[in-house]
Each structure stands twice: as structure tokens, then as C-alpha cells.
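What follows is a set of notes on a single structure, which appears directly below.
Right, chain A next:
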Amino acid sequence: MNANFTEAELAQRRTASRRMAWLIGAVVLAIYIIGFFFKRG
Partner candidate 1 sequence: MSVATTTVPGHAGEHHGEHHPAGILRWLTTTNHKDIGTMYLTFALTMFFVGGAMILAVRAELWQPGLQLMKPEFFNQLIGIHALVMIFAALMPAATGFANWQIPLMIGAPDMALPRVNNWGFWLLPPAAILLTLPFTLALFGIGDGALATGWTFYAPLSVQGGLGVDFAIFAVHILGVSSILGSINIIVTIFNMRAPGMTMMKLPLFAWGWLITAFLLIATIPVLAGAVTMLLTDRHFGTHFFDAAGGGDPILFQHLFWFFGHPEVYILLLPVWGLMPHVLATFSRKPIYGYKAQVYGFIGIGVLSVIVWAHHFFTVGMPVPALIYFMFSTMAISLPLAVLFFCWIATMWKGAMSFETPMLFATGFIVLFGIAGLTGLVLADVAADAQYHHSYFVVAHFHYALFAGGIMGVMTGVYYWLPKWTGHMYDEKLGKWHFWLTVVSFNLTFIPQFFLGLAGMPRRIPDYALQFTEFNMISTVAAFILGLSQLLFAYNIWKCVKGGPKASDKVWEGAEGLEWQLPSPPPYHSWETQPVVK
Partner candidate 2 sequence: MTSSHAPLVKRLLLLVAGAFAFAFALVPLYNVLCEATGFNGKTAGQGTAKSGVIRDGFGIGGLTVGAAVATPAPSQIDRSRTVAVEFTGTVMPGLPWEMRPLTVSLDTHPGEMQQVRYLVRNTSSRPVTAQAIPSVTPGQAAQHFDKIECFCFSQQSLAPGESKEMPLTFIVKPDIDKDIRHITLSYAFFSIDGQREALTAKPEAKQ
């Protein structure tokens, strides 16, 4: 739990978090854009 990561593990976590950020960003953008196509009944 309170692990001291090696340099390789840290680097891997940095890439993983960057990828995750882009993914979340893309999902949010997608929801935003899809919203424009919803019309009230």
C-alpha cells in the first residue's frame, strides 16, 4: 500500500495516468457533442 515504486514503475504510472486523462477528456467531449443532437420531445 505504501509501496516505494521503482523508477520503471513510476514511469509506467505516468504514462498510464496521461492516457487515462486523454480518455476521460475524450469521453467528456463526446458527451458534450452528443448533447447537441438531443432534441426535446
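We adopt the following convention: a residue touches a chain if its C-beta (ideal position, glycine included) is under 8 Å from a C-beta of that chain, and two chains touch if they have at least 3 such contacts; residues count from 1.
Inclusion criterion for the candidates: all candidates are chains of the complex that A comes from, given by their letters.
Values in this document were obtained by computation on a predicted structure and should not be read as measured data.
Visitor: Can you pick out the candidate among 1 or 2 that touches chain A in this complex?
Guide: Selected candidate, touching chain A: 1.
Visitor: Give every residue of chain A touching candidate 1 within the complex, in rising order.
Guide: Listed in rising order, the residues are 1-5, 9-11, 13-14, 16-18, 21.
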